[in-house]
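Yeah, one chain of the complex is gone here, protein chain that is, but the others are all in their spots.
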Amino acid sequence: MSDLILSQKSNIRESILDFSKEYIVLFAIAILSIVTGIVEPKFLSVANMTNIMRQFGPLIMVCLGMTFVIIGGFIDLSVSGTIPLVVVITHSMIEPFGMVPALITGMIVGAICGFINSLLILFSGATTQAEALFITYGTMVVYGGLALLYTGGVTHYMTYMEADYSLFTVIGSGTVGVFSVTFLIFLVVVTALYIFQSKTYLGRTINLIGGNKTAARLSGVSIKKGIISMFTINGFMAGLSGIILFSRVTQASPTLGRGYETQAILAVVVGGTSLLGGKGSVIRTVIGTLLVILLGNCMNMLGVDVFMQNMMRGAILVIAIWLDAKRQH
Amino acid sequence: MNENKPENILSVKNISKNFPGVKALDGVSIDVQRGTVHGIVGENGAGKSTLMKILSGVYTRNSGSITFDSEDIKSTTPHKSMSMGLSIIYQELNIVSTMTVGENIFLGRFKEVGGMRGTHAKAKELLDSIGSTINTTTMVGDLSVSEKQMVEIAKALSFDSKLIIMDEPSSSLTDDEMKDLVKIIHQLKKQGISIIYISHKLDEIFDFCDIVTVMRDGKVIDTKPIGEITRSEMITKMVGRSIENEFPERPRNVGETLMEVRSINTKKLKNVSFELKKGEILGLVGLVGAGRTEIVRAIFGADRTFGHEIVIDGKVVKIKAPSDAKRAGISLVPEDRKLEGLILPFTVESNISLASLDKLTSKMGFLNKSKEKTMAEKHIKSLGIKTPSTKTRVESLSGGNQQKCVVGRWMELEPRILIMDEPTRGIDVGAKYEIYLLMKEIVKNGGSVILISSELPEVLNMSNRVLTICDGRITGEFDPEKSSTHEIMEKAFEFIDKGTKS
Partner (left out) sequence: MTNLTKGKMILNTMTKQKAVTAVLAMFIFMIFFPTNFFSSYNLLDLLNSASIYIVLAFGITIVIIGGGIDLSIGGTLSLGGIIAIMCMNAGMPIWLAIVCAVLVGAVIGIINGYLVVYQKCAPFIITLGMGLVLTGFAQQITDAHPISPKNSEFMMIGNGYIFGVIPNLIIVMLVVFVIVHFIFRYTQFGRNIYAIGGDYEVAKHSGISVRKIQTATYVLCGAAAAFAGVLLSSTLNTGSAIYGDRIPLIVISAVVVGGTSLAGGVGGAPLAMIGYLVFGVMENSMNMLGINPYAQEVIRGVVVVTILFLDSYGRKRKRETV
């Protein structure tokens, strides 16, 4: 195999870095859980486990959607604007049109928000992540502002509604056996997304665009389709996240979902999807989100206050990005 | 042996430079005398720019010695070279477009010349000395190419340069601007400054150079005073070589016209039209920057070009994007495989399937991964790609095998017209031969190949017909079996004057 030009050294070094990056996350989860379990036995209780499972709700949806945008080499900050918009519109549709149409409308609104993002990026010729960052920041403000405008800043409580909103209650707090409805939704969604990402044409397109846009284009891959897909999916997932969030808190507040985008980026990066695009998977994001959730849970169990937690999250993001950068060079 | 010849400003002895897989310079020795204009000529890949980059400090040499102004230079950086008095003016001009003329001349040295006021005053002095009337407060980005060159020359003078290297300075100049440049060159010469002048325009070399060095394949072939060599001899030295590579027998299956290209006009290309016949290998010969890649990219729809027509089998075909070209049966193996051809961190499989994903997709949108693997295995076998598995990352393969992956990708489409842009660059002899055989296969089955290559023996031995491209124009059409290399290369150097000669 003398034709294989790759010095043994760099192969091994790269493997070690890859290995440590990959499994550092799992290691961290394992060690953290063990330590917490020892220090605070309540961590291992059924109640806590259920609590952890419950958290696989709104946040994970956003994280999953964000995965595609990041694999494709872009980024999307607008989710924390899409979520409140979806929530307030959905809420307002329940009374006049019924739960199911309201739900469907909400999802469509989310997808449209993502679709608009993709059009802006396509037509402006934005090719870098930074450009996408700023444009989606702008749309975040617009979508969030529209939500505020729509409700006049007022939070509506579902419990004061006369119409039937039982669908949402089921989504928010229903259970099927041991599992929460949300968790089941999560399982279905993650399976669908995994299949999409690894086995479909569009999923592959998104991957290729993140890998080498030029080579993809010169091979006839439709960059347009890829960009539209990734952002629309992200918008749709933000919509789903909003519905679940809304169902949980039973109130339509125009400020829901704040800060989700940074948590999502954190989860995706920590899970091992590279910010540079082309590499990654929804499974990794699930693991990354799990770590983020576990981290929060452990810190709560250990009595760490909220702000220290925020700091830890930020610090982990910085470290994760740093490691990512080191791997590339 | 360190002879300190004071009349040589620069003495380069036995310089060698290796890049992975390629020997760019092989024992190059040149002496440049003080106060002379020393021309360097050679075709693409002869090693001229590598040598210049070593002199200016961008690359480090593997062996050999450099003596500049009687000082032995062990290693240098671009900044050090400039301060020593060795300046280089690149074709891609080393300027910051968003800053003024004065600032560009004294970039990083404003304090030394007395702040902004001093910068502009001294800059004006320097520009005056070469007869330029450019305002020193103009943004460099607003200047013409000729004016930008003046700024660079002024910059070189600001370092008290004793040797100025000019790398293809005339490619974007008008006739009048060229006259100004020549005037300045003579002026600098009178001041005792030496100039190394690299150009493809042989007329210029004969016009104002005192001595000329001919390079080829990383070696110096000859150095002669300009009066002792003719244009014909120069070209012979540039291209003549013993044919070490073996080529398969030239295919002879040429039939009717398959494709017509009509009037490609872009910034670079001027009214390019030609025909491609069935079963032929058409070679495009020309210097770097002549426009060959632009032509094929326009055909393939890779660039936004309008106004031209592609006619295949007598019918006009609309090609606005690569997907249109694919549908029309055209494939393009691009020039830079690492940047344009491959997705390096991805597997061999996914790189080969890159252009055929729709073939692998079911109606529901699902990719058939096992079909993908089979597709890859098919081409691995037929092209002899050496890889441990279809799932190996393509970046760990050798250059030749990487290129084969790109080729395999396009072979899957069974193209009628296969365009290959520098397909054998940087790959080993064995792999090269295999690619030649592949070209033969295609034309044997009635398809056609357009081959761009800077390796003359390759393109002359494989092509049935050769078009020479110079400065965006087709300057000639040849049968390589009937015409000499010399004749063909003459046309590749045929720059047409833009104005009338006085």
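We just call them A and B in the order they show up, numbering each chain from 1.
Please note the rule applied: a contact is a pair of C-beta atoms (placed from the backbone, for glycine too) under 8 Å apart; a residue touches a chain by one contact, two chains touch by 3 or more.
Not measured: the values here are computed from a predicted model.
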Q: In the full assembly, spell out which visible chains the left-out chain is touching.
A: A, B
Q. If the hidden chain were put back, which of A:Thr82, A:Thr105, A:Thr139 or A:Thr205 would touch it?
A. A:Thr139
**Q.** Residue of B:Ser144, B:Gln191, B:Ser263 or B:Ser484 touching the missing chain in the full complex
**A.** B:Ser144
Q. Taking the entire complex into account, which one of A:Asn51, A:Ser166 or A:Asn310 touches the absent chain?
A. A:Asn310
Q | Interface with the unshown chain - residue positions in chain B | A | 77-79, 82-83, 94-99, 103, 107-108, 110-111, 115-116, 139, 141-145, 267, 304
Q.
Need a quick check: the contact residues on chain A for the chain that isn't drawn.
A. 120, 123-126, 129-131, 133-135, 137-146, 148-149, 152-153, 262, 265, 275, 305-315, 317-318, 321-322, 324-326, 328-329
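Operating definition for what follows: only the chains that are shown with their structure count from here on.
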(Q) Per the contact definition, I'd like the list of chain A residues that touch chain B in the complex. (A) 1, 3-6, 11, 199-205, 208, 211-212, 214-222, 278-279
Q | chain A-facing residues of chain B, complex | A | 20, 300, 302, 321-323, 325-326, 332, 334, 339-346, 350, 354-355, 357-358, 360-361, 365-367, 369, 386-388, 396-401, 409
